[in-house]
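Okay, structure first, notes after.
All protein chains but one are shown in place.
Letters A and B name the chains as they come in the text, with residue numbers starting at 1 for each one.
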Amino acid sequence: MFRHTPLRYAALIILFSGAVFTAFTAGYFGMEILTEILILAILVLALDLVAGFGGMVSLAHGALMGLGAYAFVALATKGGLDPLVAAAAAIAITAGTGWVIGAICARSHGIYFIMATLAFGQMGYSYFFERPFFGGDDGMVGPGRFDLSFIGVDLNDGRSFALFCLALLGLVYLIAVATLRSGLGRSLTGVMHNEKRMRALGLTVWRVKADVFGISGAMAGLAGVLAAQHILFISPNLLHWTVSGEALVVVILGGLGTLVGPLIGAVAFVVLKHELSHVTTYWHLIVGLVLIAVVMSRANGIFGFIEARFGPRTDRLIQSIQTRDDAKEAVKDA
Amino acid sequence: MTPDLGFWTLQTLNALQLSMLLFLLSIGLTVIFGLMHFVNLAHGALYALGAYFAATIASTAGFWVALLVAPLGVAIVGMALYGGLISRMRKSGPMAQVLVTFGLIFVLLDLTRIIWGDLALAINTPAALSGRVEIFGTGYPAYRLFIIALGAAIFSALALILSRTQIGAMIRAGVDNDAMAACMGINVERLFFIVFCVGCALAGLAGAVAAPLLSVTPGMGLEILIPTLIVIVIGGLGSLKGAIAGSLIYGFVQTFGAVLLPGIASILIYALLAAVLLLKPVGLFPAKG
Partner (left out) sequence: MKKTLTAALTGLATILGAQSALADKLNIGLLLPFSGVYAALGTEIEAGFRLGLEHFGDDLGVDLNIIREDTEVNPANGLARARKLVMQDRADVLVGIVSSGVLGAIRDFVHGAQVPLIVANAGNDEATGERCSPYITRLSFSSGQVNRPMGRWMAEQGITRVYTLGADYAAGRQMIGGFTETFTAAGGEIVGQGWTPFQQTQDFGPYLAQARASGAEAIYVFYAGGEAIAFVNQYDSFGMAETMPLYGSGFLTSQLYINAQGESANGVITALHYVPTADNPENVAFIEAFEASIGRLPSEYGVHGYDAARALTDAIRAGARDRASLANALRMTSFDGPRGATSIDPATNNIVQPIFVYETVTGETGAMTQNILATLPAEADPVNGCAMPAPATN
């Protein structure tokens, strides 16, 4: 089950203040990078929820994000819906699609699960790539950002949009934690550790997987809606399996199954990519080497490494403070 | 005008040719999985490496030398990978191994770009095979028949080795239960090493064979990876039978899909994969139940 350790709280606070600080100090491009990180963070949280806590390593999440973006743009521009309504509908669509994919793939495990999700993802990619209604490989122009003037926010301002994404990321994080702490999340962890036993206990395993995949799909859909609003343009590249593969790299780089780790992974990946791509066009080479090094170190990603190194110490520290406080209180009580 | 017997024969040969190319790639991948329980995602990159080696060698020493030397070169790269990365990852679990090979894709892709550049290369079809064979009144490229024959020969050889030789028995034992095989006195580590290198050599061979047919580009490894994975998953992991069945299904669905159902040709194979996994979650002929 997911637990917040002091170290995780500390990391969250550092990340949050870092994001807020950047939002108020960065120039134009810094803001763009911040927004890119925040949107990627939503996607990788969605992926960590299924992969890290349910053992469902998905290569369909890029496609789910792309589906969210396409549904949002198509409903808003061709369907004439209000962007907020279109966004809600797009998230509902990706949630439903995620649920169906989760239900169908529930019986597959390991590489078979990866391949099954890949198949669904690539089907979506090919569909949008070849459909002139959705602009084919040329893509579509987005409907612009949400009109939040009724609460006095202009999202066309880069900073406001970054803070808006940050708020939604926070919301997604809380939903992920709530999901994992609910009965559903506990069942999911049980299924990941011993599916046969959970089935023997009378649990409808496929239902648990599908429900969590649906929630995760909704999050990926939200990431897609935000991506469409950030760039103001969408193309089938969003759905390609390499996007899912990259998201998986980010999750692993940060630390699978920690929720906090993938957030760190998103920061590290985007910053690394932008810094390196200015130095060399062969930046994939370096990302590949970093990935190999991280996996070879046998730590669970960057955050896993930090946890293994400093986790026990901070835990002890906190514990000793607590025992001291308890002792003081005991003295007081006495 | 109307498609006749010759037309369908041609298309059947096209399907067989594609199947055999995919078979050469997937057999190495699937046996490595059967023994070591991890999917080497860098297999496609090794295939690209084979094509690049072949293109370089063929330009000076000719096609036939390239066909022999390129797989050896890839096998040597495979040995280095095994010694440097894979053997150290033996105890880290399959997911970690998959990710290391995923990182390798990035590294090998950019290395080929740095060494050979972004421009596409190609090999000329060898003179002996550049002609055509008359089949039902239409010419069929001899080189494609050569690919079919080569695939069939490798399949027969592997089937014989696996069923009739001692090393074949050892591999079957290892796929079945590697811990038990080790208890029986089989040097499992050495077995892994041999199988890994042979798998790499076959990937290199596939690359060298494909080079005169396709073009040699940095992205070719990534392009072939997904079809290869689809083949081994449809067929079921770890078995020769699965690899050949998966290859044939892929080759025929792709070829006849393009002819009969051009509108949905590109999603047909993915739909088939999803359907197979829905009915048989571990593929058609997995090594283990």
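In the analysis below, a residue touches a chain if its C-beta (ideal position, glycine included) is under 8 Å from a C-beta of that chain, and two chains touch if they have at least 3 such contacts.
Keep in mind it's a predicted model, so treat the numbers as computed, not measured.
Asks: Among B:Gly62, B:Pro94, B:Gly168 or B:Gly219, which residue is in touch with the absent chain?
Replies: Only one listed residue reaches the unshown chain, and that is B:Gly219.
Asks: Which residue among B:Ala120, B:Ile154, B:Ala169 or B:Leu284 touches the omitted chain?
Replies: Result: among the candidates, B:Ala120 touches the missing chain.
Asks: Just checking the interface: what residues of subunit A touch the absent partner chain?
Replies: 27-29, 32, 36, 126, 129-130, 135-139, 141, 143-145, 147, 154, 156, 227, 231-235, 237-238, 277, 281-284
Asks: Of the residues in subunit B, which ones touch the absent chain?
Replies: Against the missing chain, subunit B presents residues 1-4, 7, 10-11, 14-15, 17-18, 113, 117-122, 124-125, 130, 132, 138-141, 143-144, 210, 212-220, 223-224, 254-256, 258-259, 262, 265-266.
Simple rule for what comes next: only the chains that are shown with their structure count from here on.
Asks: What is the distance in Å between the mean C-alpha positions of subunit A and subunit B?
Replies: Centres of subunit A and subunit B (C-alpha means) sit 34 Å apart.
Asks: Applying the document's contact rule, which stretches of subunit A touch subunit B when the two form their complex?
Replies: For this pair, the touching residues of subunit A are 57, 104-105, 107-112, 115-116, 118-120, 122-123, 126-127, 129-130, 241-242, 245, 248-249, 252, 282, 284-285, 287-292, 295-296, 298.
Asks: Within their complex, state which residues of subunit B touch subunit A.
Replies: Residue positions touching the partner: 33, 39, 85, 88-89, 92, 94-96, 98-100, 102-107, 109-111, 113-114, 222, 226, 229-230, 233, 237, 266-267, 270-271, 273-274, 277-278, 281-283.
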